[in-house]
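Written out below as structure tokens is the structure these notes cover.
Of the protein chains in this complex, all but one are displayed in their positions.
Let's turn to chain A:
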Amino acid sequence: MFSEQAAQRAHTLLSPPSANNATFARVPVATYTNSSQPFRLGERSFSRQYAHIYATRLIQMRPFLENRAQQHWGSGVGVKKLCELQPEEKCCVVGTLFKAMPLQPSILREHNLLPQPPRSKYIHPDDELVLEDELQRIKLKGTIDVSKLVTGTVLAVFGSVRDDGKFLVEDYCFADLAPQKPAPPLDTDRFVLLVSGLGLGGGGGESLLGTQLLVDVVTGQLGDEGEQCSAAHVSRVILAGNLLSHSTQSRDSINKAKYLTKKTQAASVEAVKMLDEILLQLSASVPVDVMPGEFDPTNYTLPQQPLHPCMFPLATAYSTLQLVTNPYQATIDGVRFLGTSGQNVSDIFRYSSMEDHLEILEWTLRVRHISPTAPDTLGCYPFYKTDPFIFPECPHVYFCGNTPSFGSKIIRGPEDQTVLLVTVPDFSATQTACLVNLRSLACQPISFSGFGAEDDDLGGLGLGP
């Protein structure tokens, strides 16, 4: 769609210079509201246990699950607490899952031994599922996929308790998609560019060329009038995390003696300067939202707070630059966007048998929770009032950054909700970004590459299909 529009215009490259230079005005931002307020932390207090976040999660999700249970198993199904269970009586129980994994890294098992080396997946055939409600817990067995589920998911199980004290599950269900407000129809094509994993400071010159090409396409300095006209339809750019590379976090200087490391600078200083220059070029032309990621200089626990504006002295001169939280939620021209920098999906990937990041993204939407493994295996702030990661309403575009490959899918919910799921790939590895068309809710990848020293084939130049 993007390049088809570009191809329709007459070619103007290599034509003699003319008196009039065509200028294209970028599509104005009709409406934009940032609804990430639930993810902003004010005063932070860490003198609380995580029991509060689990208790509020269960209390908030219980009514949704009881509704779904009645839809699945009839309105007469009895929803009981674990303490009210009678043996052999079929009923439904709502609770939080806990998966006991022998391979899960635990300080209690490792305190006097060497920690185990990191693995890509920590699942094991001996994993067990335990359901916990407000007062008790019970082991689950039966038709429930132990390897796929993760700790922290709230679900409803239907079955009965057996003589051995375990609950035999016959069926189970999740809270499924939240209610969705329909998006108002748009009359012109407007695009939002999603990029993640710029990986600056990583030492690779290849990805810098790709990043510069990306910036040039968006600011309209690349291509002839057709491409410039199409680029003018990009109304917003969202950078979904990992702007700095993993190697900027190297901690070699901690182990060296002070006299050797006195004059060394953290690798992230140079990388942030490069990022500032790139953001300056981008924000001079298009509104940019910058989300922090796993390797960026902000707090580690979710929700990550916006990067501090003092790090970007050049780019913050423009009001189009917005530093936002991770997860990020906003309404752009009536289309609700919700996305993270990928820590939630990659954490579920480590503790579940699901292989496809797009499948995991869809699964988090179906369980109605952005990141069920927080705070168990993913760092999280100890909230006590509410769990802000529960979806209050269903977004129209749900994305996650820093995935190994691009993927997009449109899914439907039980109440006719339509969501476009996008997994934004890591730009430093794949040189691919995503363009979301707000009018048709379609997504296409756009890849950039140059002729590297190792490249023998000439494929992959210019705009993608």
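One rule holds for everything that comes next: a contact is a pair of C-beta atoms (placed from the backbone, for glycine too) under 8 Å apart; a residue touches a chain by one contact, two chains touch by 3 or more; residues count from 1.
Just so it is clear, contacts and distances are computed from a predicted model.
A.B. asks: Any idea which of "Vacuolar fusion protein MON1 homolog", "DNA polymerase delta subunit 4", "Thioredoxin reductase 3" or "ER membrane protein complex subunit 1" UniProt assigns to the chain that's been left out?
C.D. replies: So the chain that does not appear here would be "DNA polymerase delta subunit 4", according to UniProt.
A.B. asks: Looking at the whole complex, which of A:I59, A:A100, A:V269 or A:A317 touches the chain that is not displayed?
C.D. replies: A:I59
A.B. asks: Which of these, A:R48, A:R137 or A:R162, touches the one chain of the complex that we don't see?
C.D. replies: A:R48
A.B. asks: List every residue of chain A that touches the chain not included in the displayed model.
C.D. replies: Counting over the whole complex, chain A touches the hidden chain at residues 47-49, 51-52, 55-56, 59-60, 134-135, 382, 384-386.
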